[in-house]
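Note that one protein chain is taken out, while the other chains of the complex remain in position.
To keep things simple, chains are lettered A, B and C as they appear, and every chain counts its residues starting from 1.
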Amino acid sequence: MAINGYGTIGKRVADAVSMQDDMEVIGVAKRSPTFEAFMAMEKGYPFYAPAESIHGLESAGIKVEGTVEEMLERADIVVDATSKSPYLDVYDKFGIKAIWQGGEKHEIAGTSFSSIANYEEAWGKDRVRVVSCNTTGLIRTLYPLHKEIGIDNVLAVMVRRAADPGDSKKGPINAIEPVLKVPSHHGPDVQSVMPYLNIQTTAVKVPTTIMHMHSVVVKLKKEIDEDSVLDIWSKYPRIILLSSANGIKSTAQIMEMARGFGRPYSDLYEIAVWKDGVHVVGDTLYYYQAIHQESDVIPENIDAIRSMTEMMPKEESMEKTDKALGIRKTL
Amino acid sequence: MAINGYGTIGKRVADAVSMQDDMEVIGVAKRSPTFEAFMAMEKGYPFYAPAESIHGLESAGIKVEGTVEEMLERADIVVDATSKSPYLDVYDKFGIKAIWQGGEKHEIAGTSFSSIANYEEAWGKDRVRVVSCNTTGLIRTLYPLHKEIGIDNVLAVMVRRAADPGDSKKGPINAIEPVLKVPSHHGPDVQSVMPYLNIQTTAVKVPTTIMHMHSVVVKLKKEIDEDSVLDIWSKYPRIILLSSANGIKSTAQIMEMARGFGRPYSDLYEIAVWKDGVHVVGDTLYYYQAIHQESDVIPENIDAIRSMTEMMPKEESMEKTDKALGIRKTL
Amino acid sequence: MAINGYGTIGKRVADAVSMQDDMEVIGVAKRSPTFEAFMAMEKGYPFYAPAESIHGLESAGIKVEGTVEEMLERADIVVDATSKSPYLDVYDKFGIKAIWQGGEKHEIAGTSFSSIANYEEAWGKDRVRVVSCNTTGLIRTLYPLHKEIGIDNVLAVMVRRAADPGDSKKGPINAIEPVLKVPSHHGPDVQSVMPYLNIQTTAVKVPTTIMHMHSVVVKLKKEIDEDSVLDIWSKYPRIILLSSANGIKSTAQIMEMARGFGRPYSDLYEIAVWKDGVHVVGDTLYYYQAIHQESDVIPENIDAIRSMTEMMPKEESMEKTDKALGIRKTL
Partner (left out) sequence: MAINGYGTIGKRVADAVSMQDDMEVIGVAKRSPTFEAFMAMEKGYPFYAPAESIHGLESAGIKVEGTVEEMLERADIVVDATSKSPYLDVYDKFGIKAIWQGGEKHEIAGTSFSSIANYEEAWGKDRVRVVSCNTTGLIRTLYPLHKEIGIDNVLAVMVRRAADPGDSKKGPINAIEPVLKVPSHHGPDVQSVMPYLNIQTTAVKVPTTIMHMHSVVVKLKKEIDEDSVLDIWSKYPRIILLSSANGIKSTAQIMEMARGFGRPYSDLYEIAVWKDGVHVVGDTLYYYQAIHQESDVIPENIDAIRSMTEMMPKEESMEKTDKALGIRKTL
């Protein structure tokens, strides 16, 4: 497989693919000679680039194997992690399967994907869009509730990090900015995977870089206690249950914990849910979850490759991915 | 009237009282010779202090008129803006009426107060607690909806500033911290004034100093459109309706606008609601409001004085306060 | 006089001019119907705009008196506070005197201005550039040292706020960014006013909005103790001497103090120097100063008007300005 765009998502997909024993990175493509380009080269990923960028990259010391088009010729599937991807027609021309990221619209692929909810829907497809970090986070915890209990409706308020850790341009430095379009696009985006879910979302942007936080309120179809909810989540993959009793009081400690896991980029693939932040009042469930915006979609990208290329069924793929990436269920 | 505690709230109450023509600051009390003590002296407020602090204050150059007790003897009502006030028994002993702030529990006063919702309840009372900035903010926009339309239930997610602008100790610098006790105390606190309101709240703390932001979801008793909601709010006091069309996209621009109003401390006494953030889906109303945590309770403190001392009825007091403070309804 | 550009600097110059008894705002010009445009209208400043913006402004509810050119016709001097001003030729055409801000290069005016150091140099000139906030801050404290003691050389490290309080776009949120061009442009900029000064500067950008901080190291021409330095500064205008003993430990408390001064926009026109941060080792003086980037150049703009229009000599103008603006020397 090939990776077009080697930034926040692309570099992580490359490493995650390398950690699987049933797929291989045949190349990564990137435009500019940033530190990330040098790291790609050092990791041994064959480096490709748009024709017009090759000269600049080589002058800067990057060894370029060929054009993006040459990379596409050599692969059977491409993960597109460019921003505002202009490659739709190119992929079509090369007849290569393509995975898009959540920054693109549903319509680009026709199939929006989140492993736990609709792995089968991507089976054999040529184009699939892995939904965004926030949408992936919502589906990870909501799908089990839908499946095991039944959901009447959901309200999620997303408190979003304003920039990624490696970004020093974007602000705000000291403000909160609401997403005035209400309900925000996140609700419909969840419905692109779970069309049967009644969900509304609002969002505000805050001056932090490390994680999003969701305050989620779910009206369930039956009354159930906190322990039963935690029990359900503990049986589903890619949710990590944490407790403030272990000093985890904010997103700062969650990501500090993740650094101890020893993963590439100190990532947290799991959605983090505070056990002591889960409360049920009547038939209404309240919980907080924290989303590592840079990495939670990485396992989904791996599964999407397997589903689109008809390699193995859902449970098998998810387990294989999670084992390879060292995904956990608790601290 | 006297003010015990001359910090964030105390200094604002002092100035606001000075701006009324029917009440007078006979003294302010403070413990330590901070810049705020010097400003109090410069503004001509007679300065009092706990006996044990007088020496230290005078050495630092503050002229002290007497002890807190002496101040209490000279006043008929005291606004307590100390933190974790230890003065309950002292006020009782001096037979002085006392107003507490929202940091104290309802029980200290027995009456929690928010002008628009229960001015009459404080009438002639000896002890009243003005509810906190967040609670005041919720009541300002919810009471009109309750009164004019009827509310089935409310969910408010409060995205809270972690420290005030003048505070350089508290963090976080780069994290989001949830209030794990769900529903948070803000719901019951609103009910201390509006016991008939079905409200649940959750809260997260974020790295900003200037304002809180609320994402509020109200299930109304009947369907109504956005314009009608805005129309209701425009008729109630202490709500300012803003639009992103005027460049107001975040709390940064709101407070920048407030600096242009020329008020003491560049305060925003009004609750700021984005007109273009108001949306109705069926019978459910979504809106964002921003709360200037340092000052929104100031008008309520003035009204509380009038109600407790039986000076005038609600509408008259609120109008008088708002005129004196220059409170607005629009940009 | 007229003000072209009604943003951070323009709106402050307008208010400061209004506070003088020997000059008058005949108009302000602005492009877009932001909240600041509405505030200008409310304050009664005749509102002008580039011809192509008038329709948009009026649709938004702003009453426009005429074009920028019409405003220029009616004034004898214009303060240009636009960003990347394109008006040089226009002012020439109208034969109007013009004051530029520090964002423009020295060459646009030929005369760079800082009241205390070279008021006389602007006398009768047609074009003058008031130097930037950082440069103004350096000159305010260095000129007295130069004059009273003599300076061998200066090193200043400027720790710069990354965005203004009303700006929610610019970051970084969590990073420090050096200005890699060393020495930074600030040194030469000081020399545009004090060409005889041997000064080098470096700069880093940090995630704060409220003030710049300078760590300044001055090799003096003779040994002198801390008290004598403070004594000198206390005799020069627009320097405010503060102490951590009054709880002023960071820029947070400085700006909180300024809010208590009751000025427009809660500004601090003075350069703030920590008395207990002043240290002398041999012939080397170390001090920290904090700069309110939004407002410290405002008094200089007023003085520049007087010098260019030959209204009165330096000391008289500076005193008049300072009295009108309520400028202080201590807490």
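Keep this in mind: a residue touches a chain if its C-beta (ideal position, glycine included) is under 8 Å from a C-beta of that chain, and two chains touch if they have at least 3 such contacts.
Predicted, not measured: the structure shown is a model, and the values here were computed from it.
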Practice item. Based on the whole complex, identify which of C:P50, C:P183 or C:G247 touches the chain you can't see. Key: C:P183
Point to revise | Contact partner of the left-out chain, one of C:L57, C:M211, C:A258 or C:M318 | key: C:M211
Study note, to complete from the structure: Out of A:G5, A:G102, A:P144 or A:P165, only one touches the absent chain, namely A:P165
Check your understanding: Which of A:D22, A:E36 or A:E121 sits in contact with the chain that's absent?
Key -> A:E36
Point to revise | Which of B:V90, B:A163 or B:M311 contacts the chain that the document leaves out | key: B:A163
Check your understanding: Just one of A:N118, A:S250, A:T284 or A:N301 touches the chain that is missing; which is it?
Key -> A:S250
Study note, to complete from the structure: Missing-chain contacts on chain B, rising order, are 162-163, 165, 167-175, 177, 207-209
Revision key, fill the gap. Hidden partner sits against chain C at residues 155, 157, 159, 161, 172, 174-178, 180, 182-183, 200, 202, 204-211, 213, 215, 217, 244, 249-252, 274, 276-279, 281, 284, 286-288, 290
Practice item. Using the touch rule from the top, list residues of chain A that touch the missing partner. Key: 11, 32-39, 60, 165-168, 173-174, 209-210, 242, 245-253, 255-257, 259-260, 262, 264-266, 331
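By definition in this document, only the chains that are shown with their structure count from here on.
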Point to revise | Chain whose Cα centroid lies at the greatest distance from that of chain B | key: A
**Study point:** Chain centre separation in whole Å, for chain C relative to chain A (CA means)
**Key:** 47
Check your understanding: Roughly how far is chain B from chain C, going centre to centre by Cα mean, in whole Å?
Key -> 35
Exercise for review: Mind pulling the residue numbers of chain C that touch at least two other chains?
Suggested key: 165, 167-168, 173-174, 209
